[in-house]
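Structure provided below as structure tokens; questions to follow.
A single protein chain has been removed from this complex, and every other one stays in its place.
Take a look at subunit A:
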Amino acid sequence: MEESAVDKVRDILLKAQEEVKAVQVENKEIQLECDLGNLVVTDNNTLVQDTLRNSDECGEYLRSLARDSIQTLITKVWDLPTERIDNAVYVTLPKPSISIPREKKVPVEKPLTKWEQYAKDKGITKRKKEKKVWDEVLKQWVPRYGFRKVQADKEKNWVRVVPENADPYEDQYAKVAEMKKENVAKNEFQRLRNIARNSKVKLPSVGVTGNEFARPKDLLRAAQHAKHATASLGKFQPGLKGEKPSKGRGNKRKSEGSTMDIQQEKKRNIDIFDKIGKPDLNLDAAMHRQVKDDNVEHDRKKKGGKKHLRRSKMGGRHLTRSDHRSIKLGKGIHNNGPKGKGRDAGPGSKGKGKDRASLLQLASKRGATGKIIMKANKRKKFSKR
């Protein structure tokens, strides 16, 4: 009897020991890290390489590692406060500590339309409107838009008033339909413009907007473009009364970098300084003008007579004999070289133009250089600006 009792006790003890062993995990060098929120356990201990290489023991070894880890996790989960609902045990897991990267990229916020942006800036919030409104004429609830709206509209507007100052033969229904079409088109245009704006497509600034919806700014820009679109780039285009000179046309000046060649900058600054207070003279232009004037004068005297040159009806200056000759010879300006006809007209006569040196020489021969400066001072025409 006694022996059997002792055996029983031993059995029970052994069983209890095994039970304890089943949930026990031996201590490791580095504690296991548990993330209960994600139900993840991490074992940072180094693996025993010899056992891993040994194909007989490897499987068993890994299984034991996995078992230890899982056991630790489960123990920790059981340590959390539990509650029992309908005979099932529930545990509320804490927040996960490991942040898992998302699979897809973060969604981009939809770009705002121009109106949405404006409303946001102004703090305008959208008011909810009822889908149906009470119609006083029809004495019934009518949809604000969409299904059965058109039908209701037809019933309501079976007759249309012709405004007093309108053309009596004008079709008022067609007019309303037209207005509606325009409105739809405008909406579509704005929708496309929003898309273009948000996808950063460059839109032509002029010529797209209809006059109906154009803002004053757009109209002004269009007018400026139109004015500028002449052969002389709008230089001789008459201005309107009180019209302001157009701004913002032309290319933007590109600034040099801050660290451009300082020596060069210094030289430029000194050049600018030297020019301060001196007339801005374009010597070449003045020279040509003077030589031409002299030639004309010379010709006129030779012809013997007219004080004023006749201007042709086409607008240009009357061509003098010298001009005709120079055209024939294929030259620009008449020169007063050695007398005689034909191709040997004078020094430097070959070719269409003349170099500046020969022009200067020519001018000085006639004592014209002194005059040039005087004239240039008198006439602003020569100045570069």
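The working rule: a contact is a pair of C-beta atoms (placed from the backbone, for glycine too) under 8 Å apart; a residue touches a chain by one contact, two chains touch by 3 or more; residues count from 1.
Keep in mind that, in the parts below, contacts and distances are computed from a predicted model.
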| item | value |
| --- | --- |
| Undisplayed chain, where the name is taken from the UniProt record, one of "60S ribosome subunit biogenesis protein NIP7 homolog", "Trafficking protein particle complex subunit 2-like protein", "Coatomer subunit gamma" or "Large ribosomal subunit protein mL37" | "60S ribosome subunit biogenesis protein NIP7 homolog" |
| Contact partner of the left-out chain, one of A:176, A:219 or A:270 | A:270 |
| Absent-chain contact - pick from A:7, A:256, A:284 or A:297 | A:256 |
| Positions on subunit A contacted by the hidden chain, ascending | 253, 255-256, 258-260, 262-263, 265-266, 268-270, 272-273, 275-277 |
